[in-house]
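Worksheet: one structure, shown below.
The complex is shown incomplete by one protein chain, all other protein chains being positioned as in the whole.
Letters A, B and C name the chains as they come in the text, with residue numbers starting at 1 for each one.
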Amino acid sequence: MQALLDVYKIRQDFPILNRRLNDGKRLVYLDNAATTQKPNEVIDSISRYYKEYNSNIHRAVYQIAEEATEEYENTREKIRKFINARYPEEIIFTRNTTESINLVAYSWGYSNIKKGNKIVLTEYEHHSNIVPWQTLCHNKGARVKYLEVDADGYLKLEDLYDLISQKDDGKTKIISLSEMSNVLGTIFPAKEIIKIAHEKDIPVLLDGAQSVPHMKTDVQQSGCDFLAFSAHKMLGPTGVGVLYVRKEILEQMKPFILGGDMIKEVHKENTIFNDLPYRFEGGTPNIADVIGFSAAIDYLNRIGMDNVREHELEMTSYLLERIKGLKSVVIYGPKKAKDRGGLVSFNMDGIHPHDCATILNDFGVAIRSGHHCAQVLMEKLDIVASSRASLYIYNTKEEIDILIDALNHARRIFNT
Amino acid sequence: MQALLDVYKIRQDFPILNRRLNDGKRLVYLDNAATTQKPNEVIDSISRYYKEYNSNIHRAVYQIAEEATEEYENTREKIRKFINARYPEEIIFTRNTTESINLVAYSWGYSNIKKGNKIVLTEYEHHSNIVPWQTLCHNKGARVKYLEVDADGYLKLEDLYDLISQKDDGKTKIISLSEMSNVLGTIFPAKEIIKIAHEKDIPVLLDGAQSVPHMKTDVQQSGCDFLAFSAHKMLGPTGVGVLYVRKEILEQMKPFILGGDMIKEVHKENTIFNDLPYRFEGGTPNIADVIGFSAAIDYLNRIGMDNVREHELEMTSYLLERIKGLKSVVIYGPKKAKDRGGLVSFNMDGIHPHDCATILNDFGVAIRSGHHCAQVLMEKLDIVASSRASLYIYNTKEEIDILIDALNHARRIFNT
Amino acid sequence: MSEDIYREMILDHYRNPRNKGKIEEPDIRINDSNPLCGDEISIDLKVENDIIKDIKFDGRGCAISQASASMLTEMVSNKPLTTIKDITKDDVLENIGLTNLGPARIKCALLSLKVLKLGMVKYYVDKDPSSIEEMKDQSKVF
Partner (left out) sequence: MSEDIYREMILDHYRNPRNKGKIEEPDIRINDSNPLCGDEISIDLKVENDIIKDIKFDGRGCAISQASASMLTEMVSNKPLTTIKDITKDDVLENIGLTNLGPARIKCALLSLKVLKLGMVKYYVDKDPSSIEEMKDQSKVF
């Protein structure tokens, strides 16, 4: 029974959900934190672009190029609205969350981080929000500090106070953290963290790869200075990421990818860069997929992000409860569904997550196993890997039941 | 009459060529140097990916993820073969040519360019092959040197000898140049240039954005150390570029975009990077479009790159001849069609290229007007802009005739 | 259709631009270029008691950008400097009789307005740096 959104109707929009696997089983797709499936609207809007008005944007004056430019820039405006940014030029298109964070580390970081400075992350960060900062610090003689997560998957805000308090001496230059952990599932109090940071004039980057697809985002309300997320995790195509930067900061930032489209004038000895945001989009953009992303945003807007969240909350409660019922199982992250996004990571005693995923595949069930690009957290949890089931708008309780049956079967095979 | 490839049959594979514009005119697409159109095969392979096996690659063990990983890696192997590289791990996927060149400038450049060094480019380079080097030199206290082009659009190889001869003292660290000019149309003797450079142990980057789509490429034969090109200029989707790097050099290069997928192990204080080529592909790749690119390569292979070149040669001869016949027209670049790729840039006295393009649009004709991201060359030619008609496998002589009619009409409007 | 765009008035202003050139010792000198096509416009202004006493433009580019600049100088000449604030993009497009340009060509038509607004902002901010907050968004045309 789906009160909030009509899952069965939604499922009809996703052709892959009818896919029959090798052995005739229907796909039960529970790896949405890695990437989500795409509705027909998104797929069709990409095809339509190529069939009707494919052309290089911004510079040409013929009709199809003007159509393409308009659709591309409309998407920027649509995203501005979706995250409630003030200006469309605060929206930069990248390839993915990873590139968005790298853009900040290279462009903002290399100009602002000096020897002896600190960058604050958390222990649960995705590698994409660790390695760029680690490398920056390595090159600059600065240091990365990690906020600890406790046994239940929460941050202690007092730690943050401590870290950036008087004795920090203004050494901390940026805080970069994920609004939702892709392993623990915890939703962190971004707004409070940003408030604490801003009291010390420290800018905050939110990795929104897991949060933006699953709940309402409002950059003016949270006050974040940077926000990074990926289209492919929210019904959109692969190859498109977004970086939001508050205009006051963006105006000060040096361009990153240099070349065509991001310049105003190039001379032998010097270059005058283009206006915002084009200055940050060098080369021919991923036009088709940016336009495809537009259709994804429309789809989500039509459902309503509050309904997305409500549906996931209901499903996550059910998923948590069913997994809890398994024999010798360890669940990571908050006990309460309401503190979580739509995913649950777990381990079954004596069965490696990798073997677990292989057995589940026989049931058509697609879940993720491994370190989830969060090895620092894995070290903290003292595990090598975990299994993770993650949900989205088209998942049903029946699918969760199939997952549980499959897990029980794995238990039987391993006879533990 | 098309002897070499059946253009009329080919045209049926490109749905956009049936597009009717606002006023009912059929599209005459002559802006192929900016981006080419896509055959149904490419469009369909992207849709099929999303409808049948969309999933995040490399890390998951379920069936659709294995299918996606296989298709993605097959594309890498297909490209290896297409440019005759030795190893698939020499092929790195980027967003476009611009990002490919930036990757080299950031990763190879920042480690190898020191104060007082020189980087050699040419006057006809695209901004994407100027700005990254200019910025690198600015930051490192090095200098960019430009090889001059002569009035007919050729390089003088003696200048190169001079530049990197004894008195250069080994200061030149890299030569980066386009194998085909996107304005002059000239095809440059890459192999000879590389030979001269290698005698002084100077590595060479070829910007293949214009050459790879239009003629046979063999990196072992030319001996280039780096090769950059874009899928979208050779029937493939937007959002995919390629960087080839000779393995011996690639092994020494530091990763550029840092994050998920490009690491082996991440710890709080350090990171162990992944094997080649994954080390250079941070974050979720543009999976769908890489797979789409595969279909484009298949298409080109089926036609045969030698036939592509032959067809363009025939068409370019015709285009040159017809434009030459116009009143008060200036044509840039080589007089002989055989020294050219499939494009012709020109100016009509008294008519700005921008106005020209607007008038052509009434005839359904899409050509490019402007500086073509080559302002250094524009300064040399002492013009602000030019018009450019550029061809590909689906263009016909009839289309060139429509272009000429439209240009004559522009002449009448401007009454010059 | 291009016949609607390249009417006699545009071609006349293109071939015989009004107020073309430089002013010696201008009170405002400002220029910008259109990254799309490389069109350049520079504008010189002579201001007395906040009235535009003289205005000249220089530049190179397409018929639309040059004719539009020529017409714009006629439009503001001898007007109070503050009128520039109130000129909208639609005003310019109507004045030159081009209300259905595509997004690319619109930038050509509005380049001179953009430069003029920038010049005004610079003039006031130079005089009173604290006005930057208020002026910041005044140079927006698109």
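Details
Convention: a residue touches a chain if its C-beta (ideal position, glycine included) is under 8 Å from a C-beta of that chain, and two chains touch if they have at least 3 such contacts.
On a predicted model such as this, the values are computed, not experimentally measured, just so you know.
One chain is not depicted; across the entire complex it touches A, B.
Touch with the chain omitted from the figure is made, among B:L163, B:I263, B:A337 or B:I402, by B:I263. Within the complete assembly, B:T69 is the residue of B:Q37, B:T69 or B:S100 that touches the hidden chain.
Against the chain not displayed here, chain A makes contact via residues 23, 352-355, 358-359, 361-362, 369-371, 375, 378, 384-385, 413-415.
In the full complex, chain B touches the hidden chain at residues 58-61, 63, 65-66, 69-70, 73, 263-265, 274-275, 278.
The rule we apply is simple: only the chains that are shown with their structure count from here on.
Taken pairwise by the contact criterion, the protein chains are fully connected, each one touching every other.
Chain centres were defined as the mean of their Cα atoms; on that basis the chain farthest from chain B turns out to be C. Averaged C-alpha coordinates give centres for chain A and chain C that are 44 Å from one another. Centre to centre, using the average C-alpha position, chain A and chain B are separated by 31 Å. The geometric centre of chain B is 37 Å away from that of chain C, both derived from CA atoms. In chain B, the positions touching at least two other chains are 354, 358, 361, 369-370, 375. Among the residues of chain C, those in touch with two or more other chains are 36-38, 105.
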